[in-house]
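A protein chain is absent from this complex, but the other protein chains hold their places.
Moving on to subunit A:
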Amino acid sequence: MTVNMTKGQAISLQKNDGGALTSVRMGLGWQAAPRRGLFGSRTREIDLDASAVLFADKQPVDVVFFRHLISDDGSVRHTGDNLVGGVGQGGDDEAILVDLQRVPVHIDQIVFTVNSFTGQTFQEVQNAFCRLVDETNGQELARYTLDGGGQYTAQIMAKVHRAGSGWQMTALGNPANGRTFQDLMPAILPHL
């Protein structure tokens, strides 16, 4: 069962059968908006990038993005940079896999962000979504739609954080501006 999340909503990452989640995937998919006007056939590529920043007590410790695809401890893995997006059929164009059991003990929050590397605002992106999938059985846990985006080039999507002995996910959906996650750091900090 998929939960369509709204901004600020938190869900606990428990399986339906009550067991704790062990491995989740944050998937990102998008499609370039069709171009209006005379030269409709000219391709215009949009490169969105998914990143994950690992925090220990509000200190950034590690980051997983297209230039550093695996966190040093191996618990968070990016499946690779996609420069053009998909055909909008709902598949993930970029994905970040988190092995929750292997996350080092001091990491207590993982923040997921999306940036437009090529600089288009989210107004020009179609069918963009981010979703959280239980990697062990492929079940979608939560989906967050980016459509109707405004004049901004980045979004702080969600955070996965420790709660008790398990993990929780909170949808943030906070617009920001920046080309890579570094530009977003000031915008991320209030959400920790």
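Methods note: contacts are C-beta pairs under 8 Å (C-beta built on N, C-alpha and C of every residue); 3 or more make two chains touch, one makes a residue touch a chain; residues count from 1.
By our rule, contacts and distances are computed from a predicted model.
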Problem set entry | Among "ABC transporter", "Export associated protein", "Sulfate transport system permease protein" or "cytochrome-c oxidase", UniProt-listed name of the chain not shown | "Export associated protein"
For this session: May I ask which residue of A:Ala56, A:Val84 or A:Ala163 touches the chain that does not appear here?
Result: A:Ala56
Problem set entry | For subunit A, residues in touch with the removed chain | 56-57, 59, 61-62, 70, 72-75, 87, 102, 104-106
